[in-house]
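The other protein chains are all here in position, but one chain of the complex has been omitted.
Let's look at chain A:
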């Protein structure tokens, strides 16, 4: 049993008193207020008692109660009542009183706040007529209440009025030696002031509590950052770094392709989940894999790691066949078309792949078939017969998505072959009632078909051994570990690796020659084949687990395929493959408050981002700022505008621009001589500390958290300029002018550091800053080495280039227009609810069924027109316009809808509102 306490924390006084009074054996550990002892609480909570079972108690009253019980004194109902009263009534008042007395210096008002509870206590004691709260002997209630009140009641400066019974009781408990000695330990004889550091970390108490009251807007981190104290040694170290200057080590050379693992270097292979080719990626896809992987890769290259970043489009599978049918093209042509679309989107977002390939290549067939034969030879494949639906009319087995029918569970009439959209249950296609082929609407028949399964249960032990090692040594995100664990906990089952499809890697086994590999088996092999298309020496990366660290980036839905299924394929193939060392999975990014949906036209898709006129770097910044790291997050237009205007424009951009402008305007474009004073040294140490945090976080792929430290630095910088006012000093005497020079010089060097730290996030802006500052190329590699060193890279006399603003304001009307444009049918106004059928949702069937006259381009324009007309009608209704006017506009709206329906290939009757459709 172990008790964790911190000095100056009044709650710890309770438990220490209880410990002394009961004499229970328990080791006591003093920790900082900020220490998070209880693993499941996100805020530091002390005291905490680690129980023999491994569980933590985190409530001081529960701890006291427990200590009393194990010493043989059970808590009576009367005791319970006092403890509950202490927690619900006395504590809120005490907290407020202590806050006033300790932090606000308003000791005189303390008695007002405590009047009520003290009166209640006094009356109860005098009515009871007993020496202690619950009787003749000291109970847990006495110890808890006494300890809670000790800080205020023992302070003689507090005139708390006459509470005769309270005073008598208080003195009686205080005469128990162990109580006072506990108080001494916690308050260190400093009285109320002994609690100052604790109270500073508490949120300001609210006068009236409750769910509906606004949370107090105090800034809990205030003071923590501004006052971060550095020791003399730390300051000296910062100065030493600063004066080191740029390293003379050879400049980071340009990449020489092909990049291959090198002896003695950190060799890192980065993959981003392969985006599926049949659709345009949305922002959630982009942040989840390619953008996150890009930031990390850029960072890794800056750190001097030998790094290869590959990705490509995943092109085989049913969905491609669907799309081909829909667009009247061959699957290959569809892949060619969309591969180009993907390439251009990623290019626009400045995703710096070393190679962006695709899965429909000969190498893919070669490698997939090799892995297949190895698994076969090693006995990890088993045969089984599967019942499947076959459409006689279309002459083929129907993949799950090609069948629709009545859900066997909830009777929903449009359940898909793999899942019901209404009840969410997974369905085996043969269980569907009244199944229909989605292409020709005929009833399919059940046929059995022979398939091959990967024998996952046979590989389970091997997998677990590897996972144990990889997850403990590598940086796996929590969700990746959890999802993997849950898969293993449920037990692995054999997984079918073959499909009755045309568009896929052919199964080379003669008994299965009509079949192709299932996409989950095939797609991850794409990483290998794409690398093989990049270099013939691909095996140096993929069959080299001792030299290579593999990072997989993905969204969480992809985790099991990378942590369980694909590793099993590779382990079973037994060819010394490189398995994933660090699995980095994001949560989901939502759009405003809904999901991205292509079919509903909701959200921003990769190809549209550039049409917004907002630069790619700003998109990158915002997406990384809201990266769903650890929890889901949401893209919001208003927030994007806010972050652009507050963080990029007013914080980061403003600081860098001011620093540069001072050099240009006050010092003819040359960095002035700097004579560092104590304040400057503190700033150097602070900036150096932020840089080190940034590096620690980036090394652990905490991309969003690291970004905050960049913004912190420019905040410190702005404050520094604001306090030192170089624009005033420059007009003063020599000393003042010297001061202006130092401040300007330090600031412009911080700007240079910022450009380096920004490089992975905003490559173009970063380059622009360095161009404006005319910064030497070597500043990049120097500052990001080791733990991170903030050096003076622009020395006195250095001539900078032309400085100009980096960011533009995003205006409210501009954002409003964008929000409208990408909101799809999700009209944000409340009016929408009064007219639910105003805009029929285009059925998802549009994506599949080909009808003459379908014109997606026109449909897009019409959708927009319908939405605008709908708004107009609602506005008129809201204004109570004349009926004739409304009728005319409604007629127009109906006509537009009819045209839209035709353009989408549906019957022009208004479609009934359907359930949510899969994108």
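Some points to look at:
Keep this in mind: contacts are C-beta pairs under 8 Å (C-beta built on N, C-alpha and C of every residue); 3 or more make two chains touch, one makes a residue touch a chain; residues count from 1.
Heads up, the rule we're going with is that contacts and distances are computed from a predicted model.
UniProt records the chain missing from this view under the protein name "GST C-terminal domain-containing protein", selected from "G patch domain-containing protein 1", "GST C-terminal domain-containing protein", "Centromere protein L" or "RNA-binding protein 48". Within the full complex, the residue among A:282, A:515, A:556 or A:709 touching the omitted chain is A:556.
Only one residue from A:80, A:449 or A:462 touches the chain missing from this view: A:80. Touch with the chain omitted from the figure is made, among A:511, A:632, A:725 or A:895, by A:632. The residue touching the chain not shown here, chosen from A:35, A:155, A:418 or A:607, is A:418. Residue-wise, the contact with the chain that is not shown comes from A:65, picked out of A:65, A:342 or A:770.
The missing chain lies against chain A, touching residues 39-43, 51-53, 55, 57-59, 61-63, 65-66, 69-70, 75, 77, 80-81, 83-85, 87-88, 91-92, 206, 209-211, 213-215, 276, 317, 319, 400-401, 416, 418-419, 424-426, 483, 519-520, 556-557, 560-561, 587-588, 590, 593, 631-632, 918.
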